[in-house]
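One structure below.
Just one protein chain is left out here, and the rest sit where they should.
Every chain is named by a letter (A, B, C and D) in the order it is written, and numbering of its residues begins at 1.
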C-alpha cells in the first residue's frame, strides 16, 4: 500500500494529467452536483459521495458514432471511423460504480465483443475511492459490495490527512509505478481503522437489510406474474431518468443520421421504460407501462442473474432513488415483491 | 423512391445567358431518384412540353422537376403536360431559376451554382411528393340571404333573376329594412319608398324568392356548396297564408299604447300590427309583449273580427331546415344608442332627436304626416342645429373610431329639405369635416350651402342645455373663426354613428366568418375579394361589411349576387388539393388548430380507435373539411405533435428543401 | 388535512360516487412520496399521505384516469388546478369522470433544496408548517420551512384553486407580487455571450431522459415530435449540442402559452437544469407583448399563440429591446 | 481494430424476384461477387439501407447454396418499402449471421420432418427445406403444409411447383383461404388443413407463420397427439444489435437475436408470455 498526503493530491493529479487525460468528480456549481470532469490546474476533487451521472459514460457514452456511410447512386461505402482510444484515468470511482463495470463487461465483452466498449475499457485505468459518508439511499452492501474496500485497477482511501492507494491489477500496478515518485510505502492501519468506523455507519443504513432471496431464476415466472407490478408502475411516467443515471443499464438504440454529406450511424442510450422501445410495425410485446416497468426490474433482479451466475444487475448506488421524478425505485420494488413472496 | 426527370429551360437567353444550363442538367443527374436530365430552349413551348411528355413515357418517370421561370408563370402549364402524359399533376415541381436566379445574378458561376442548388431542392421535394387529387363537392343550387334590407333584397333579386332559388331571412315582420324609414335619398332627392317598395313587391312575387319574415337563423352547418341552415320562424300568432292584410284587426285591437318602432317610438301602434302600409309580406303580427290574450288570456278581439280566421294564439316558434349552396350576409346596421352622450341632452329633451327620427318627422307616413313639428310641443321649429359625427370618428371611447360615411350627406339633405320647405328656419350644421366623395355628392352639399343658405360651421357642439322656455341652448365652438357660439335652437338633430346589427356577432360565430373589432364582417381580401368572407361560400352585402350609402350598398349587393351566381352555376366545386390533413393517430384533440383556422375548416369528433392490445379507445380527433380548407398551413404550426400536415407543402417536403439548400 | 382528505375519499368511495382516488403514497423515507391510485379504504389508511412534502402535480394522471370506468377522485393543490384546467381546455381530460377536491398548499418542502444545504444521509424529514426537522445518519437538524422550499414555491404564483368540485380548507388568492421573473430578467441582462455560456453550461448536462417532457402536463401529445422518426425533429440521444438546444427550444415553444408554470420540469430534472427558466421566458414575453396571460386560469380565453391583434408588435422588437449587446 | 459485428458489409442485390403482391425475394452477394458469409438454416441477418433503417430478416436461401443468399421480404414498414422499390444493382448493407438455427445437424437429423407454414412464414422454413432436400439421405420423410390467403400470395410458388413437388421424397400440401378461379387445390385455413391431413405423430414439426395461425395450429397438433417437444418455431421481435446487447428482444432471460430465433415450444413454455 502506498500513501500520499492529501495536501499533495494536486501534484498527483498534475503528474497523471501530464501523460493522459484524468477524470475526477468535481463539484458543478450550476447543478449543485458532482460530475466527472477533466482535471486541469485549479480543479479540485469533490467531497460529494458520488456523481450524479454514473461512471458508465467513460466506456458506454450517451451517444457514440459507430460507422459512417457514403451513398452515391446505387453504391454504398462503409467507413470505419473507429480510432484507438486515448489512455485515460478515472479517479475517485466509488465501489458501486466499480462493480458496475464488471456487470457491463459481462454484456459488452461477451462474444461477439463490442469493440467500442472494449477499446475504451482497455485504455482506461480506474482508481477507486472508498466511501466514508454513505447516504440513506445507499444499499450496495445488499449486493455484497464493500464500499470501504472498492475494486478497480487501483483501490484508494482518503483517511485523515492521507490518500492510500493499492493496486489490484497489472494496469493498476503500472499506474502506481508511473507516479511512484510521489508515493510513499505505507501500512494499512489507517485504512483498517477507517473501514471499521464506516462499517458501523453501514449497519445503520435504512436500506441495508433489503432481502434479495426471492429473486432467483426459479422464481422467474412467479415474479413475472406478480400482481404488484400494476400498482408499483401505476405512477411511472415512462421517462428514462432511472435508466440513464443507472450505472448498469446498458440498453441502446442504433440510429442513422443523414448529415447531408453521408449517413452517420450512431448508438445512443435507450430505455426499456420508453413506450416505443419494443414497438414494431405490427405490434408491441410490451404494450403498457406495467410491462415496461416490470421488464426493467425483472432484468436487473432475475434475467441478468439467471444468465450471469446469480450476479444482480444493480449495484445499490441509489441514484435512481434520488432521481426518479415519482420516487418509485428498485428498493420499493424489492420490498414489495419480497413481501409477496 | 421516385423516378425523376429534370428539365432545364434556357428560356432563350433569359436563363441561358447567366446560368450554364447544361451544367445544371448534368449536376442534377447525380441526385437520388433522377433518372433523366436534360435541357431545352423553351420548355413551355409545345416542343418543350412534348419533350417532357415523351420522357415521362420513355423513362417511366414518376416525378418531374422543371428548372425554369417562376411557378407563378408556368406551373399550371407543366402540371397539365405531366397530367396528359399520365402522371399526377402534383408530381411536378418547378425550380425558379429565372426570376429568382438568372435575372438577378450577373456572375455565371454563382448563378449556375445557385440554379443547381434550387434544382436539388426541387428534386428533394419531388422525392416526397404524393399524387394529389382535387376533391369535388356538389353544389346545392339555392342561396340564403340573411337580412331583408335593401342589400338583401337587391342580392336576392339578382340571384333570382339568374334563375336560382333564393331565400331571405328577415327578423322583422317585413322586409325593407332601414330604407323603409327614410324619406328621400341623396343626392337625387327621390322618394325612398318609391324606389324601394317596388323591389319589395318584386321579391314577394318572384317565384324563385321565398321570404322568411319574422325569422332568424338558428344554426348553420356544412360548408361551401352544402350548408344546412336551421331557420327559426318566430310565432307571429297570425297564419301568414290566411291573412289578407286587410288591417281590420289592427284597427280593432284595444291595446293602443304600443310604441311604434317604425316611427322611432314617436307615435303608437296596436298590439297586433302591420308595420307600415307597404309591408311585405303584408301580414299582421301580434306583439306578444302587449297582447292581452297572450298575456292573460282575456281579449280575443282580433280573432273575432278576422274574417279569414287567420289569428292563432297557439302558434309556436317553428324551426325550418333548408340546404343552401351559398349564404349572403346582409344584416345591416343600427344607429348607436346615444345614452352615453349626455352633453347633447338626448335623453333629457324630446327635442334632441336623431337623424333617423328626423326622417320620420319629415315623412308623409310619419307621426306628423310629414309636417316638421317639435316632438315636445308640436310647434314648428325655427332654429335647427344639426350635429355631425355623434359617436363617429370618436377616440374618446364612448363612440366608434370609424367614419360612418353617410352622415355628411344625409345631414346636407335634411338641411336642404328643411330650408326648402320652411324657408323661415335657420339651419346650422356643425361638422368636423364634410366628406362628400361620391358622384354628385359635393355638388349636392354645395347646393345646401350656396343655394339654400345652410349655416355650415366647422366645430363641435360642446353642450346642449334644455332651457325652461323649451328652447335648447347649444354651446359650440367655431374652429375657423375661433369663436364660442351660443345658439338658441328649437330642435337639435344628432347624426348618430351607425354600427353593425347586434345579431351579427352571433351569426358570424355560426358561419365561422371573421369579424373585425367593430363587428363588421371581414372581407376575404379588401381589394381582390371585397364581397366574399374568408370563409368559402359566405358573401357580404351592404353595411354588415362596413358603412355604406344606398348606391354603394346596392352595387355591393349586386356584386355579391354575381359571386353567388358564379358559385351556384357550378354543378361541383373542385377543391384545392393542397389542404391540411390530420393524422388521427397522432391527433391530441386539443383544438389548437381549430382556433387558428380562418375558415372553420376543422371539426372534431370522438372516434373509436383500435389499440394495439385489441381494446378500443375513444379519442377526440380533428378532421379537415377539404372543401373549406384553403391550405394556408396555420394549423400545422399550431399543432404540437405534427399531426396536422399540409398536402403539397408537407413538413418533410419543406425540410427536404431546407436540407438540400443548406447542404 | 390528511385525515380530512382520507375521510372524504372514503366517503366518496363508499357511496360509489368515485371508483378510485388519486393521491400521494408514502415511501421509504419521508420525502420519497409516490403518486398513487387507491381503490379501497384500507389502502387509504395504510398509505395515503398529504403533507408539506407532497410535491408531485397529479393533474396529468387524469388524462388516463378520466378514461377509466367510473369517476376518479383527485386531490389538487392550487397550482395543480391550473394544469388541470389547461388540460380540460385542451380536451385532454374528460371532466365528467373526475371529482376534484382542492387542497390547500402553502409551499412544499423540497428534498433537493434541503440536500443543497449540505445535509446528507437524510432518513427522515418532517415539517410542522414552520420548521422542518431533518434526521440524518450523521445527526439531526432543523431549518425554517422557507429555507427548505424550492424556488417555485417561494415564488408561488397562486394559492387559488381555479377548478374544483369541492374544496378542503380555505381558498387562497393569486399571489400578485411574486418574483418569478427575477432570474429571467437577470439572464436577459447578460450579454449574448454570457447568455450563450450560461445556457450551454446548463443544457450540455441534458441526458435526454425525457423526464421533463413526460412529467409536463402540457406535454401530453399522443406522439411527441421528438419520438417520431417521420417528424423531421426526431431526436433521441442529444448527439450534438444542436440537438440539446433543439429539444429544449422546441419543447418550450410547443408549451408556450399553455405552460402554467407548475415547475415540474425543473423539479424532476435529474441534472438540475433550470428548465422552467425557458418556459418563464415565453410567459414573460407573452405578458409583456400581448398582455398578462396565465395559462389554465380562464377556460374561455384564447391561448396567446392561437390569437392575435392587428396591433401586435413586429418581430423586430427583439432587436430593439432585449438584453445587453 | 477488432472485428466489429455492428459494422456491416456491403452487399449487392443482383436479382429481385416478385413472389406475391407484397413479397419480393432479393438475391444478395458481396462486392466481390461471392457469398457474404456462411450460415445455418433459420439464422438471420441484419439488412439495411443507411439512412432508412436496419432490420433483421431470416435468410431464406439454403446454406447449401454456395453462390448467394436470398431474403424473402414482405412490404410492411419504412425499410421494407424501400427495399421493394430497389432495382437490381442496388447496394445494401448486411451483417450477420445472427441467432441460432434449426437443429438440422442434431435433433432433426434422421427425423421425418413436417413443415407447416402460413404466408410469409415460409421464408425461414425455405432455408431448411432446401437444406434437407440437398441432404436428402440424412433425413426421413419430408412433408410441407403451406397455406396463404390466395394463390397469388403463395411465396416461392414457382419453386414449390417446379422443384419441391417434383422432388419424389417431398410431399407438398398447399391450401388457400378462399375459393378462387384457377385453383383446384385445397381451400381452407392451415390449422384445419393440418387436422384434416392428420400427419404421422412421429414427425418433427417446424412451424412458422402469423401468431394467430401458430396458436391454432399448435392447438390442432396437440389435439392430434403431438407434444410440444416435437414442435419448433421461430420468433420475431424488435431488434437493433442482433447480438444480445441492446436489450430489446428478450423474452424473460432469453434474447431472441442470440438465444433464438428458433425455439422449441416446450422452451417457450418456461418463458414469460411476453411476445
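Just so it is clear, a residue touches a chain if its C-beta (ideal position, glycine included) is under 8 Å from a C-beta of that chain, and two chains touch if they have at least 3 such contacts.
The criterion applied here is as follows: contacts and distances are computed from a predicted model.
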| item | value |
| --- | --- |
| UniProt protein name of the chain not shown, from "4Fe-4S ferredoxin-type domain-containing protein", "Amino acid/amide ABC transporter membrane protein 1 (HAAT family)", "Hydrogenase iron-sulfur subunit" or "Na+/H+ antiporter subunit C" | "Hydrogenase iron-sulfur subunit" |
| Chains in view touching the one left out | A, B, C |
| Among B:110, B:401, B:440 or B:574, residue touching the chain not depicted | B:110 |
| Touching the absent chain when the full complex is considered, from C:4, C:17, C:182 or C:240 | C:240 |
| Residue among C:17, C:128 or C:194 touching the omitted chain | C:194 |
| Interface residues of subunit B (partner: the chain not displayed) | 20, 23, 27, 70-72, 96, 98-101, 103-107, 109-114, 117-118, 121, 514, 522, 524-526, 534, 578, 596, 598, 630-634, 636-638, 646, 649, 651, 654-655, 657-659, 661-663 |
| Interface residues of subunit C (partner: the chain not displayed) | 184, 187-188, 190, 192-200, 225, 232-233, 239-243, 245-246, 249-250, 252-253, 256, 278, 281-282, 285-286, 289-290, 304-305, 308-310, 312-319, 322-323 |
| Touching residues on subunit A - with respect to the absent chain | 257, 259-261, 264 |
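Operating definition for what follows: only the chains that are shown with their structure count from here on.
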| item | value |
| --- | --- |
| Maximum centroid distance from subunit D, chain identifier (CA atoms) | B |
| Interchain centroid distance [CA atoms averaged], subunit A/subunit C, Å | 30 |
| Euclidean distance of C-alpha centroids - subunit A vs subunit B, Å | 68 |
| Centroid distance [mean C-alpha coordinates] between subunit D and subunit A, Å | 40 |
| Residues of subunit A whose C-beta touches two or more other chains | 71, 253, 258, 270 |
| Subunit B residues within the subunit A interface of the complex | 30, 32, 612-613, 659, 662-663 |
| Subunit A contact footprint on subunit C (complex, rising order) | 27-29, 31-37, 56, 61, 112, 116, 120-123, 136-138, 201-202, 205, 207-211, 213-215, 227, 236-239, 264, 267-268, 270-273 |
| Interface residues, subunit C side, partner subunit B - complex | 67, 90-92, 220-225, 228, 230-233, 254-255, 302-303, 305-307, 310 |
